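Have a look at this one before I ask anything.
One protein chain omitted, others in place.
And then chain A:
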Amino acid sequence: MTTMNPGIDAAGVEKQLIAFLAERTGAEPAPEQDLFDAGLVSSMFAMQLVVHLEDEYDIEIVGPELSMDNFRSVRAMSALVLRLRDSEGEGESDREI
């Protein structure tokens, strides 16, 4: 069963993330802009991004999901959020071995 939170769709998440990044970095990224090419991301900022996504969207990002490609752009992060929310919505939690 999937109960869709009306606030959680790709366009909505992207919009929120663009606002978040604009506030933190002073530059508004385009949805597909490569954030790492633009030099906007340090380890500390990467950590802030991870924690922000976890808190804001009630997800856990661990292990291989922490790859840079999942955070490379607003679009990639939005896809990650929706994917993790979906898998949690199925009531299955994959345990790490």
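Annotations
Note that a residue touches a chain if its C-beta (ideal position, glycine included) is under 8 Å from a C-beta of that chain, and two chains touch if they have at least 3 such contacts; residues count from 1.
One rule holds in what follows: contacts and distances are computed from a predicted model.
This complex has a chain not shown, and the name its UniProt record holds, of "Cytochrome o ubiquinol oxidase subunit I", "HAD-IIIC family phosphatase", "Carbohydrate ABC transporter permease" or "Branched-chain amino acid transport protein", is "HAD-IIIC family phosphatase". Chain A residues in contact with the hidden partner, per the touch definition given at the top, are 25-27, 38-47, 50, 63-64, 66-68, 71.
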